[in-house]
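Heads up, one of the protein chains got dropped from this complex, but the rest are sitting where they should.
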Amino acid sequence: MSDKKIKNIFVQGAIASSFIGDSIQKHQAKTNIGAHSIFLGQVRADTIDDKKVTAIEYTTYEQLALQKMEELREEIFSKYQLTCMHVYHSLGTVAAGEICLFVFTSSAHRKIAIDACEEMVEKIKNELPVWGKEIFDNDTHQWKQNK
Amino acid sequence: MSDKKIKNIFVQGAIASSFIGDSIQKHQAKTNIGAHSIFLGQVRADTIDDKKVTAIEYTTYEQLALQKMEELREEIFSKYQLTCMHVYHSLGTVAAGEICLFVFTSSAHRKIAIDACEEMVEKIKNELPVWGKEIFDNDTHQWKQNK
Amino acid sequence: MQTNIFIFGQLTDIILKGELTVNDINDTDTLMEHLNKQYPALATIKYAIAVNKNIITKNTILQDTDAVALMPPFSGG
Partner (left out) sequence: MQTNIFIFGQLTDIILKGELTVNDINDTDTLMEHLNKQYPALATIKYAIAVNKNIITKNTILQDTDAVALMPPFSGG
């Protein structure tokens, strides 16, 4: 695997809804696609002990994350007959209500697109070296934990 | 159930990707959402006996479909803790490569949004009185069959 | 008395219109007998029958202005 082929999945700050719309638009030329499945993670304004989450700050070990992402991509493509898959994850600050994760799978048939998308989301949550720091409205923080 | 409360899920022609982007954007004010799951059906340019599908023409029994959709909506909301759900289905002609179905579920947690979206798609395919007529490039047609 | 019949999906390839009106037919069995005589190809296709938006599974008495729908398997999405 040569380094130049590795795709960068990280974007600085929130993922814009117009970017998601544009990504969908780009797939209309691929007329062998019958189904798209999209997962979006959105930052929740959770209240914990009277403090409210206003944002999550994401950091990563980028080199390892991109290498891992290539492995996950290969696993998914060898298991599912996908036309394509796109993954974007935020770094830096994402405010409550904004999108921090965008997973987009496409296939000829719905079951394949849906199952692949769900599996990819689980893998990203569990296997990608990314950390979320929940920033509270009183300027304290706690480290996010994935369930 | 009063008639005036029934939502219309049908749109004339294809569903624009910008409409999908705008729908996502509108959810950023709901900061109790943590996960969105989106399914998009796209018309495939299948080749059958040397003829290529150029479009699908959708028709419905609208009164029954909207009544059925209200029932399906109630079933989903009683089973899953969703923040909201939106469904749009095309009527009339949708060209190959264009979007004909948009199902959008949102929840605090990913598993709920993903499972509800998948179940809703299956219900729409199996229980909604909608018919697709596949138009070939030689002006003949065949009636779509759902698997 | 009058019955309005709505035709959907591939049945429109046989009946060649989306709506029909028939007069003085008192129940669904008689209606289907009438239609099968006029459109013999109907017998080759599987479809459900709804009366006033309720799918029926046995012979059903028709009232004036009832709406009968003939619906082949759904294929939305």
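Some points to look at:
By letter and in written order, the chains are A, B and C; residue numbering begins at 1 in each of them.
Going forward, a residue touches a chain if its C-beta (ideal position, glycine included) is under 8 Å from a C-beta of that chain, and two chains touch if they have at least 3 such contacts.
Everything quoted here is computed from the prediction, not taken from an experiment.
The hidden chain, counted over the whole complex, makes contact with A. Interface note for the absent chain: among A:N8, A:T47 or A:N146, the touching residue is A:N146. Contact with the undisplayed chain is limited, among A:I38, A:L82 or A:C100, to A:C100. Touching residues on chain A toward the chain that is not drawn are 41, 58-61, 63-64, 67, 89, 100-101, 121, 124-133, 143-146.
In the analysis below, only the chains that are shown with their structure count from here on.
Computed from the mean C-alpha positions, the centre of chain B lies at a distance of 27 Å from the centre of chain C.
The distance from the centre of chain A to the centre of chain C, each centre being the mean of the chain's C-alpha atoms, comes to 50 Å. Along chain C, residues 77 each make contact with two or more other chains.
Residue numbers of chain B whose C-beta contacts span two or more other chains: 41, 121.
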